[in-house]
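Missing here is one protein chain; the remaining ones are kept as they sit in the complex.
Labels A and B are assigned to the chains in the order they are written; within every chain, residues are numbered from 1.
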Amino acid sequence: MSISSVEHTSGFDSGQSPPSGVSSRGIFSALWKMGKGRFGILLLSFFILYAIWGYFAYKNPPLAGHTVEDRFVRPGTDHILGTDNLGRSIWEELAVGAGISLVVGVAATAIAIGLGSLIGITSGYLGGKFDQLSMGLTDMFITIPALPLIIVLAAVLSRGLVTITLVIGLTSWAVPARLIRAEVLTQSQRSFILRAQAMGMTPVRIMRVHVLPTVAPIVLANAILLTAVAVLTEAILAFLGLGDPSLVSWGKMLQTAFSSGATSRGFWWVVVPPGVLIAMLVLSFTLIGNALTEVLDPRRGKR
Amino acid sequence: MEAVESLKIQFGLDGSIWSQYLRYLTKIFRFDTGISFRTRSPVADSIVPALNNTLILVGFSIILIFAIGLAIGITAGWRRGTRTDSVLTLTALTLWSLPTFWVGMILVLVFSIQFGVLPVAGIRSVAGIYSGPFDEAADILRHLILPGVTIALVSVGQIALVMRNSLAEVMDEDYMLAARSRGLRPRVVLWRHGVRNAFLPSFTLMALTLGMLMVGTIQTEAVFSWPGLGLLMFKAVGDRDFPILEASFFVIAVIVVLGTLVADLFYSRLDPRIRST
Partner (left out) sequence: MPLVEINDLQVDYVRDGRRLRAVDHLNLRIEAGTMVGLVGESGSGKSTLALSLLGLLPRNAITAGGTTDFNGIRLTDLTESEWNGIRGRRIGMVFQGAMNTLNPVRRVVDQVVETVLCHESDIGKSGGIQRATELLSLVGIPSDRHRSYPHEYSGGMRQRAGIALALSGQPDLLIADEPVTALDVIVQAQILSLLEELQQVLGLTVLFITHDLGVVARSCHRVVVMYAAEIVEDGTSTEVFEAPKHPYSQLLLQSVPSFVRGRGQSRGIPGAPASLLDPPEGCRFHPRCPNAMDVCSTERPRLKRFSDTRAAACHLYREDGDVK
């Protein structure tokens, strides 16, 4: 009846670049405004700084030369958080472990997201037989339970930091691939992509220049949430004895605690701190990831 | 040399990689899982009782997870946007961030060591002398509590979050407003209209997290020495007992796939819109 709202028909988008409406500065300030976004960012920043400090402060924790009296010392003036079964200071080990958790988490996620986006974007954009095949493969990886598969792989391969990172990465790419593909499918019909196709751009170029930047925010949100899982998985693997035996990680600390009987002897200071830190690091990623998802998809936000 | 050769033949490790793989596939189809490297007895002997114990643990945990998780999720969703919602959501997120094995260790520290009320490990008391089946069941139940709560605590967070989001979406649907406009009491509207609809999408999502449940189960069995498939796998890794490793992996994978299938079938019964197509 009334000739009121100006209508945006899809043909009238101006310009060549995809109208993204999200810039990195915009995203960051939007996250900062949210309670959980802000908390997550602060928490994560703390851990990054903590890891850096830990790396430099305790690069060479004195492992050798402890006497029997140093074992399982309660927290006190000598050792802020006590010592473990070999007399190592819990405080120092925690600081060093921070870096490992972060590095493995981020690196494994990078592999998973890299592989996942590759498959997700090409599959979603190109469609057809290729899409069917790759989605079949992806679904297989999704259905197979991750941890048992990881355990089998880690058992067969050598124990090392790189192995762990690769194994986690190569088993986690399937879910992101599906989500990214879904996003690509939604975006593929937008005008700037159709225009690029009409102009005769090669598919590869379109994917690289147009599709990738448009799905990037969603990919980022997924990546952050995936990092949370990766950090947890690394801890679990270390606890199960599949991690790098020479490196200190929080999971490894808990494995040591368990196998040395700290739990059954009630030595809580060996058990509690590493778990708390793992949980907090995972929580920071989860909060940021959730906040990011809400920011990018306001429809799903709370009302 | 001969001894090595005969061992190889005994365990099926002779021949090229491809022939070994072929042999493996045919054996799987005949449910022939082979001989354990360690115990020298058939793998099936170890797998079956372990499977049993794992199922007991998983079953118990699922009940806990549903009960607590749905309660938290529904409360948070019903009161979305309020302080209660934020607190519950944050709690759920925090729970989800906890490493399962660590939760187990903490629970042992607190309840077994500090307070001494619940057993540290295993499925039965060591002495194992029972006056009857109920006595045995009660003992197993005592041993079930800590491991069950361990697995549940982490997954509760996930289900609560899913249910909360699902319910929050449903709350905005017109039929909720319409139901209230007819004078139906808020409680009725919540349960018969809200939750009844919100349960559907959360059900599928929960079914997909069966894999996650196995992750928690494996860790918990390791911490509590619960004689299930997870512990079997865990020990097999250390012993490099590949037949056991393969078999337990296979069984776990089958459980997850079957569970997802069952959940799928169940879902189509719940949603009348799917049923008629």
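Rule of thumb we're sticking to: contacts are C-beta pairs under 8 Å (C-beta built on N, C-alpha and C of every residue); 3 or more make two chains touch, one makes a residue touch a chain.
Everything quoted here is computed from the prediction, not taken from an experiment.
One chain of the complex is left out; on subunit B, the residues touching it are 81, 173-175, 177-185, 188, 192-193, 196-197, 200, 270-273, 276.
Quick note on the criterion: only the chains that are shown with their structure count from here on.
Subunit A and subunit B have Cα centroids lying 23 Å from one another. On the subunit B side of its complex with subunit A, the touching residues are 80-81, 85-86, 90, 93-94, 96-103, 105-106, 108-109, 112-114, 120, 165, 168-169, 172, 210-211, 214-215, 218-219, 222-223, 233-234, 236-238, 240, 245-246, 248-249, 252-253, 256-257, 260. Of all residues in subunit A, those touching subunit B in their complex are 35-36, 143-149, 151-152, 154-155, 228, 232, 235-236, 239-242, 251, 254, 257-258, 263-266, 268, 271-272, 274-275, 278-280, 282-283, 286-287, 290, 300, 302-303.
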